[in-house]
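Just one protein chain is left out here, and the rest sit where they should.
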Amino acid sequence: MIAGFELPDAGQILLDGNNIADIPPEKRPLHTVFQSYALFPHLTVAENVAFPLKMARRDKPTIKAKVHEALDSVHLSDRAHAYPHELSGGQKQRVALARSLVNRPRLLLLDEPLAALDAKLREEMQHELIDLQREVGITFIFVTHAQDEALALSHRIAVMNQGHIEQFDEPSKIYGFPRNRFVADFIGNTNMLEIEVAEATPTHLRLAVPGLGEIMAPAQEETRAGQKGWFTVRPEQVRIGPAQDRELKNHFCGKVRSFIYVGNVTTYTVELADGTPIDALLSNSAPGRARFFEVGDEVAVSWRHDAGVFLRE
Amino acid sequence: MRKNPVWLWAAALAAYAFLYLPLLIVVLYSFNDSRLNAEWVGFTLHWYTELINDTNMLVAARNSLLIAVAASLAATVLGTLAGLAIYRYKLRILPILAVTPVAMPEILLGVSLLLFFNLVFRPWLGLELGMWSVIVAHITFCIGFVTIVVRVSLLGMDESIFEAARDLGATPWQTFRLVTFPLILPAVMAGALMSFALSLDDFVITFFTAGVGVSTLPLQIYSMIKIAVTPEVNAVSTLLMLLTLGMIVLASRIHGKAIQSTGV
Partner (left out) sequence: MRGYSCVNRRLGRWVVSLPPTLFLLLFFVAPSLIMVVASFRFPGEYGGLAPLVEHGRWKLTLETYRFFFSDFIYAEIFIKSFGVALATTLICILMAYPLAWLIARSPKKHQDVMVLLAVLPFASNFLIRVYAWMIILGPQAAVARAVNSLLAAFGFEPVTLLFSPFAVLVGMVYVHLPFMILPLYTNLAKHDPALLDAAQDLGANAWRRFWKVTWPLSLPGIYSGSVLVFIPVLGMFAIPDILGGTGDILIGNLIKEQFLGTRDWPFGATLSLMLTLAVLVCAGLAAWLARRGVGRHA
């Protein structure tokens, strides 16, 4: 809809305060980088990059200069006369970027541009994109399924669910302070406990977990005793230790049900007394020793009194 | 690579032989110094000289060429428009209209056009059947071929290219002129060549729509076969085969170059 290829059922699309919903795609001051790159196969790299300038009726010397500049900025000056089918995936990606940025649009739309690249190349391109964006100073709207990509690249993330924006915030707030269950669940992994508020003070919350006891949580506005909801805490915030570990305020006993080792960390799933599973992340930092606990071990899981978030819905 | 059993080779070669031997015999006997196409007597170019002096044949050849050029031009334009329209606007009726004349037995189209021309054009416009009726008939069945070729070509392209062109500032007309048309050009040309060949070669439909005055090469050959068979028929057949072969080579050259330059 932003690019103009779908029409909204209702409402406006505001760019710099102007409604662009009625403007056809070719007249909108923004460009798109397509998932398939959409390079014109019958034109050379240079001709591809020159295309928007030709459409804007710039004169030949200006076009030549700008194309040169654009290709330089993506390090492809030496392939200016090659055809798209002769380029690699990463190179096509960069031509697409150069083409969309050459006439300095107000906004750049990137539709899963890195989806077709392998992991290593992807990472490389992510860094290039960050640098490019900073250099050019234009707002990039980046669409992706890859959460790590979104968290790494963005200044702000919009989490969408069925056409509705659930939360629009900085990455750290999206991750650390999700506004509802959907966002908490959707981004990364998290533990979810059903609770009822026992007490709400300006400094902390006391939450009752049926069958397990009570936990302390950070204070939250407009929370009152008696409210029902959820408590979420990330696995990396949950400490796993021997059964006698009582250091932190929130602690429970349980048995290790299973674990997943992925090289740098191990995620343990601990079954509490009433059967509730809690995931705890343990960094494999001790050299030579990859596993600290085995299935069936009696352990204690705990987290700080100011960790986690209370969610009302 | 798996080895192919002997019998498979034998059967396949037999099929190839079956396909080519009759044609080779035609070519061979065009040089045969005998009226009858029965035995080899001696080498001669006699039938070719007779061919060149045969005014009926020359007139027929001229007519065939004119008709083929006119019909293929018109069919290419109309067929390309149809292919574009079906792809872009997802039409449902036009594809059926275009392809049915191709799928039906030719005699049905020939006969219905004969009826149509006689009932409508003759009384209302005073036109007798002639070159124009043949051209119109040829266009009708060639449109479908061009439509299919153009449409297949469009379907094989990444459609985000057309969106990208508009996204980068091109109006719909500019998108067509600078992006769509250059990319479908190979298909359009292939369609044109095919229409040309089909028109040159057509017998059944021409048979019904030519009327009294017009003769085309296939019609001429037919009457020669039915009335007086001489190896002159072999001679004209050989020349026609050479012509078609030349066109196919030309077409594949163009196609190959197109693939080379765009990778499409």
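So that you can tell them apart, the chains are marked A and B in the order they are listed, and the count of residues begins at 1 in each.
Just so it is clear, a residue touches a chain if its C-beta (ideal position, glycine included) is under 8 Å from a C-beta of that chain, and two chains touch if they have at least 3 such contacts.
This is a predicted model, so every value here is computed, not measured.
For the chain missing from the display, the contacting residue among B:45, B:107 or B:250 is B:107, taking the whole complex into account. Across the entire complex, the residue among B:81, B:131 or B:254 in touch with the chain not shown is B:81. When you scan B:41, B:58 or B:119 for touch with the missing chain, the hit is B:119. Listed for chain B, the residues touching the missing chain in the whole complex are 1-2, 4, 8-9, 11-12, 15-16, 18-20, 22-23, 25-26, 29, 36-39, 77-79, 81-82, 84-85, 88-89, 91, 93-94, 97-98, 100-101, 103-109, 111-116, 118-120, 136-137, 139-140, 143, 147, 172, 197, 200-201, 203-204, 208, 217-218, 221-222, 225-226, 229, 233, 237, 240-241, 244-245, 248.
We adopt the following convention: only the chains that are shown with their structure count from here on.
Contacts from chain B toward chain A in the complex involve residues 158, 160-161, 163-171, 174, 178-179, 182-183, 261-264.
Chain contact summary for the complex, chain A toward chain B: residues 3-5, 24-27, 31-32, 34-36, 38-42, 51-52, 55-56, 83-86, 99-100, 103.
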